[in-house]
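All protein chains of the complex are present and in place, except for one that has been dropped.
The chains carry the letters A, B and C, assigned in the order they are written, with residues numbered from 1 in each.
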């Protein structure tokens, strides 16, 4: 019969345009409407989608064979022209997905259902990030004068903001941004035969307020909500008619430390930067009792992490172990580094971004106080936090953020978090005045620099042999963890509240794929 | 009168300008909108470019002039988050907020006025004291707490009322109303009560305070001497004389709850402008905020104008312009 | 001598009204206890919740003593960080009382003066002040706080930023409350200034400012007291919102409002003591201050004897 899936998350999607913003929730949501050449299965493995198969013809040439019976929601057929169009558009204008396809990659139509991608250098993982590079219709775009992707807020209102024309299993019925979006199943979807779900309609309501969201579930007005605050998980679990589905997330939450300034901000130490000292970083690392944070702050809903990537990310390895929590040793290390009485530093945190972010920071503050490091905590909303802490301002001494590697591969975090952020090899990290030009290590706000890592990163990029590549990655992780480039904390868990009678599959990247939903009653 | 309105119109224009200016100064401290508009992988150059495109790098005076110029042409810009024209976004959400605010105010006055009159009349009775103390719950408990408790009891435990949203809305031209459906009425009860509780306390206490003053006036004594009905003395003669300050506060409160019923709207996921504003603050969505602030300024200007006009309607002595006012 | 007698008699009048109202006496006692506890918190609190070194996360979420798992070290239990709730309330109340009272006091002072000026002088002054009110009303405390915070951070050197928080909070809360006072006072003043007793002093030749402060003000104070006392709670809770945005007190030094804000997260999960005790404290404080406000209003009314 007609089954409606009512679900809620803490925010709305930004746009229906699949290239506007590369953000998990929006692109995950759009993955139900649009499709890419490939897609990710619930276990994140790569599956064929609009491409039935593909092969590497040469090291620099990938060939994709398109599915033939695919229709866009407006009825037009999906062909190689659409792939070419999408390839152009995803690299044009203000697309946030430009990195899906290098600028010098040529896309060539072989025939109506075959497309070749010719890269300048060999790229063994070209399609790893294509799970959310969705195909758009060329004819529809031309008819509706869809231009280059543009950022919200610039130019005129884009047609694609409120209109979609995907090939996916669901079509948009109505959308009131920020209030409600309704969709219905696409009767003409090519994959209908293999569908296991029974959802005919979807009503999506963003509810930013966590308590309200939970109440909506508890009162039976929602089938699925996410995230559920960790402290409410028990309640949802125990409440009649609802249960929780939890699982580790791919996002790693970590502390980054200012290692590039010669004098630490917000500190009583003048003229030098204690965080440049490995012993100090180790002391801080050892000063954090991550297990207690897991138990008390996260209520068990986290996986303490020794690495900057999560299990499930290519390059993750169980071989890395966290340094033991050891306040005594931490104190000793500080004394050894010349700070027997500790010192002061500032800790910047968002308070509405990650699970219990503020509480984690307060806990860290309290723990560090015990090894003599006095923290001035500044927890604020994300927009203020980002502006203060991110480049170009970099106004922090220690900060907390989290990140998910977009391609589920270690290269991205190595590149953006560990490569030295400078414009030329002889420039200083985060050189004043040139910060905005930094392209490698652009999220390496702490300014961690190790020439070896830089070199390795270059090698990984070019290596096509998976095993060799993974060895290089492991080597890199070894260096950075030994250096204590960051203080990784944990992977928070995804916590979805679900009404009894609703079955679904939870993906570790926090994407909600409606095709796996089954509503029993 | 005519010249009065004209003068007010002019002043209002200046108010709007000032609001726009202050808002602009404020936006420098609201946080970085760009971080919210791009994915984590976006390069710094692109971020900088975007900032440039949005005009965030221009000097404040230039931004300001551009902004005012565009507004004068009726262009309020696009939301940084939703990419939609800000004016339509606000316009579609305004009805929800207005309905909620008026319901709250009506609820507050329907209960608050008689309670205020009663407590003014019988300041020492136990019922008055109960009113006075119980009503304090409305001002000493945080809105959030009250809202969530209501939701827990009536939404979750008893399941009588929906816990969020507006219910079914009916479109009447450009106005969408929730007051034409049962679910709409069910939905508005809890948020309106939550919002109204504070107003109720305020109105009740204000009326009590003024009633105590007015009830001792000679004309009340004379009205009694004439044998007028108590209801007409209390609600006609006495209450009317308390109205000037009460109207002032009611007006300001109405403005405040339209503008800043944010917490209630958020707790009940009420799709009004407050919710939009809350999101705008957390994402530094400057066009929404600036237009919103202008809208709020307009609301206050209008409400205060109406209240000022009501003064004249209520109190004939204020109409006299012969008396040489002040020194 | 006569002046002394006068003062004494006024005082004793108020004292008399005070002593004859048990409710007021209760309110006064409660308020005094709360304020005293808050002021003396460093001496009477069993722990120092602001000293980060003594807070242990392992102690978090311990329920109050009378509940199962309660612990005598933490009478009212602990919060999610392991802070002793009783101590946190005591310390937090101190911040909150300072913020609430000063902010409201400032707002009343500004509002009274500007409201009197606007209502009494009328004309241009009135227009000017009321338009400033219009502008001010447009900006919620949050935004004002962001502005003040931003500007003062720009002006002051980084070392002084630590002391900034309290100042920013108080000023922005005061700024967001004064328009209410000003408009109400103006409204009452407009009515009052046409009364003959005001005209009578005008003929005496009293300057406007004296008439406003000495004659009009006492007669428009009724609504002001209501507004002030009601806004006390608003201000205390408002402070928590500001902290959330990052312009308030740091998260390691929670005020009453912040305790409530944090405690709100635990409304569903059963650790309700985290919100209930701070909430109760706030409610008691606001209630007693309101009741004292009621009493003051009546005590200042010469006809209520």
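Assume contacts are C-beta pairs under 8 Å (C-beta built on N, C-alpha and C of every residue); 3 or more make two chains touch, one makes a residue touch a chain.
One rule holds in what follows: contacts and distances are computed from a predicted model.
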Identity of the absent chain, which is to be given by its UniProt protein name, from "Cytochrome c oxidase subunit III", "Membrane protein", "ABC transporter ATP-binding protein" or "Dihydroorotate dehydrogenase": "ABC transporter ATP-binding protein"
Chains shown that the absent chain touches, full complex: B, C
Hidden-chain contact residue, picked from the options C:94, C:183, C:215 or C:261: C:215
Of B:133, B:189 or B:228, the residue in touch with the unshown chain: B:228
Option touching the unshown chain, where B:28, B:51, B:129 or B:317 are the choices: B:317
Hidden-chain contact residue, picked from the options B:25, B:127, B:153 or B:217: B:217
Residues belonging to chain C that touch the chain removed from view: 2-3, 6, 9, 13, 16, 194-206, 210, 215, 218-219, 300-303, 305
Footprint left on chain B by the chain that the document does not show: 1-2, 216-219, 221-230, 232, 236-237, 240-241, 314-317, 319-324, 327
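Following the convention adopted for this analysis, only the chains that are shown with their structure count from here on.
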Cα-centroid distance, chain A relative to chain C, in whole angstrom: 44
For chain A, residues that touch 2 or more chains besides their own: 211, 215, 218, 381, 384-385
Numbers and ranges of chain B residues touching at least 2 other chains: 29-30, 148, 152, 281
Of chain B, residues touching chain A in the complex: 29-33, 35-48, 50, 53-54, 77-85, 89, 92-93, 148, 151-152, 155-156, 159, 162-165, 266-269, 271, 275-276, 278-279, 281-285, 287
Residue ranges of chain B in contact with chain C within the complex: 7, 11-12, 14-15, 18-19, 22-23, 25-26, 28-30, 123, 129, 132-133, 136-137, 139-142, 144-145, 148-149, 152, 201-202, 205-206, 209-210, 212-213, 216, 244-245, 247-249, 252, 255-256, 259-260, 262, 281, 293, 296-297, 300-301, 304, 311, 315, 317-318, 320, 323, 325-327
Interfacial residue positions of chain A with respect to chain B in the complex: 12, 14-15, 17, 20-23, 94, 96, 99, 150-158, 161-162, 176-180, 205, 207-209, 211-212, 215-216, 218-221, 352, 381-387, 390-392, 403-404, 406, 412, 416, 435-439, 442-443
